[in-house]
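Removed: one protein chain of the complex. Kept in place: all other protein chains.
Should a chain be cited, it is by its letter among A and B, assigned in written order, with residues numbered from 1 in that chain.
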Amino acid sequence: MTTIDESPTPTASSGSSLVPTLAGRYYCDPDVFAAEQDRVFEQMWFCAVRSADLATAGSFRKVQIGRESVLVVRDRTGALNAFLNVCRHRGAMLCTEDAGEVTRHLRCPYHAWTYHLDGRLAAAPNLGSLTEADGTRIDRTRWGLVRVELREWLGYAWVCLADDPPSFETDVVGTVSARLGDVAAVENYGVSALSVGRRVVYDVKANWKLIVENFMECYHCATIHPELTEVLPEFADGLAAQYFVGHGALFGENVSGFTIDGGSGLDRIPGVSEEQDRRYYAITVRPNVFISLVPDHVIFHRMYPMAADRTVVECDWLYLPEVVEQNMDLRRSVELFHRVNMQDFDACERTQPAMSSRAYRTGGVLVPAEHHIGEFHSWLTSILDDA
Amino acid sequence: MTTIDESPTPTASSGSSLVPTLAGRYYCDPDVFAAEQDRVFEQMWFCAVRSADLATAGSFRKVQIGRESVLVVRDRTGALNAFLNVCRHRGAMLCTEDAGEVTRHLRCPYHAWTYHLDGRLAAAPNLGSLTEADGTRIDRTRWGLVRVELREWLGYAWVCLADDPPSFETDVVGTVSARLGDVAAVENYGVSALSVGRRVVYDVKANWKLIVENFMECYHCATIHPELTEVLPEFADGLAAQYFVGHGALFGENVSGFTIDGGSGLDRIPGVSEEQDRRYYAITVRPNVFISLVPDHVIFHRMYPMAADRTVVECDWLYLPEVVEQNMDLRRSVELFHRVNMQDFDACERTQPAMSSRAYRTGGVLVPAEHHIGEFHSWLTSILDDA
Partner (left out) sequence: MTTIDESPTPTASSGSSLVPTLAGRYYCDPDVFAAEQDRVFEQMWFCAVRSADLATAGSFRKVQIGRESVLVVRDRTGALNAFLNVCRHRGAMLCTEDAGEVTRHLRCPYHAWTYHLDGRLAAAPNLGSLTEADGTRIDRTRWGLVRVELREWLGYAWVCLADDPPSFETDVVGTVSARLGDVAAVENYGVSALSVGRRVVYDVKANWKLIVENFMECYHCATIHPELTEVLPEFADGLAAQYFVGHGALFGENVSGFTIDGGSGLDRIPGVSEEQDRRYYAITVRPNVFISLVPDHVIFHRMYPMAADRTVVECDWLYLPEVVEQNMDLRRSVELFHRVNMQDFDACERTQPAMSSRAYRTGGVLVPAEHHIGEFHSWLTSILDDA
């Protein structure tokens, strides 16, 4: 259950040859996408919102997960809850705005069925006179909003729509630990305490798997990322940051910080260790998260797959709270990965149209530096072929 | 074959409990919509156009009914005819404009096949030299436009695309009589002699059944119709206007007319009876008409279902001819139901996206004040499951 190749020294025979990718239809067939909605996005832990975006009781965010509109709401105890955004009476969407705040209750604007912030039915016109089919009084929990599972970690709310959710510890925490060697390595960055310094939303006309594959390999870095390879010279050799357990790419000798021109960045996050300093670590948490760690900030991508050929990507740049509060200049810091994003998503959009070509009917090939992507492909096909 | 619940005093057991609605897929599945086009809109009497909109011989209107483009045309005898809008030769649409007027004939603009206003083939280039397959001369009736059935009532042309149309007297006239108690109750309003004072076309991003259900119940009135419940106070209690045979909702004590602020309206339509005065009556004529009767005007809705998630609604405000001719101020009169329309269609549009949610997979529930909608659901499923 990890996206990396555990064997850093593959045998020469498999190591130097070209190995096949997924067939083209996996990237453009609406039936494959529907199966992914059913068995991936609506079954796994899906990173939904930044917890701090819901500052006060009654604040909510609306998120698309698989085929569902999900409301994440902070209640009066301070906890976050996630519900399907559908009134139990006649099905109106409770919230049509992307985000907002209610005073005390979630009230359906159609017939005024009203729910507590923890989802229980609070009131409805003539509710007192209604009965269940067997004549007993209405059970306000039974007619509450449909709740879905929610866990908070790294300052984000992760939601799972499965009836029987998989282990969060194994699938999410375990993936990060396996990639970095241990969980302390990410805890050093204190991600949940950081503040959002900048957020950019990208609407990418490409399948979500093209974006994952792009993030997982660096064979393209020399071609499309001149600024990034200046800061991380080993990327110019095409070796993926995620190829070896625990590996982080070292900054170039004359590079002072992870910025667009290699000039100095901000103060190091206090918990970051000496061996983590001057290094870039990248982690893929399937199905929808990329985490990039550098000494002075964290870049956190969430993908929202919308269609076989469209993915919305929300990218947060996270800094120490005082950096954001004091309005420090983040432009050179943000510009580096924003440019990387633009370069990557352009490559993905250029790839999407060819997925339906006969030239890609049986797929393309992975070079050795991309072999670990094969594990992602095996994982996906094992899920899709299982049904 | 009526939209109302004939039993005004339902038994307590069924009367106070929640009963199920249609499943969500009925509102968003293109296959269900295709079945409705086939078995509902192209089989039943469908109200197409206001007869008076076709004032003179040669005037025509183009209307979408189910999957068909239909031309309604006034001929030289003064009668209205309805035809499929397709030339019999190579299939060009005869009229691409929504409305217009021809001098003597309908002439196909592609190869000049020319039809009488009653549909018979009148002329075509080289027509004299053409023969049927058996060598006999061309039969100009056989190659005339494809005619569909048309009946006029209440000043509207109702069209039926069925090969074997159902009884207009039962399905249309009978529905209105059953709702009001007798047919005289609607005849009092002299609807066919009224003039269109205002027409508004709404493009609603919702399934046609959400709009029907919304019109049939008033459980939502207190929540979304502040102006309407001011004029009709009993609506604030959520009882549907259509719940009892013959019932009309009484104006509030201080209300002078059916206007946005309850101020006085126009003169009462002469035929309206004393007991009909100061009352609002609503009638649903399946599949596509709502009629609202108030003492000084009639509000007539026609729905054109365009897709599972889109319905065009054309609403006429009908007044005594002298009111329209004398350019009386209709603004406060029109504004009331225009605002009701906007409020209702907004609620329907807010409901449509949730129809595909797993939370609505088996549908929602009807409270007692909505129970009569169940009859609409039974009627529809009996048609769709019949095939």
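FYI, contacts are C-beta pairs under 8 Å (C-beta built on N, C-alpha and C of every residue); 3 or more make two chains touch, one makes a residue touch a chain.
Everything numeric here is computed off the predicted structure, so don't read it as measured data.
Only one of B:15, B:30, B:109 or B:226 touches the chain withheld from this view, namely B:109.
For chain B, the residues touching the chain absent from view are 67-69, 84-93, 96, 109-112, 124-126, 129-133, 135, 138, 146. Although one chain is hidden here, its contacts on chain A can still be listed: residues 13, 16-19, 21, 24, 213, 219-220, 222-224, 238, 347, 350-351, 353-360, 363-369.
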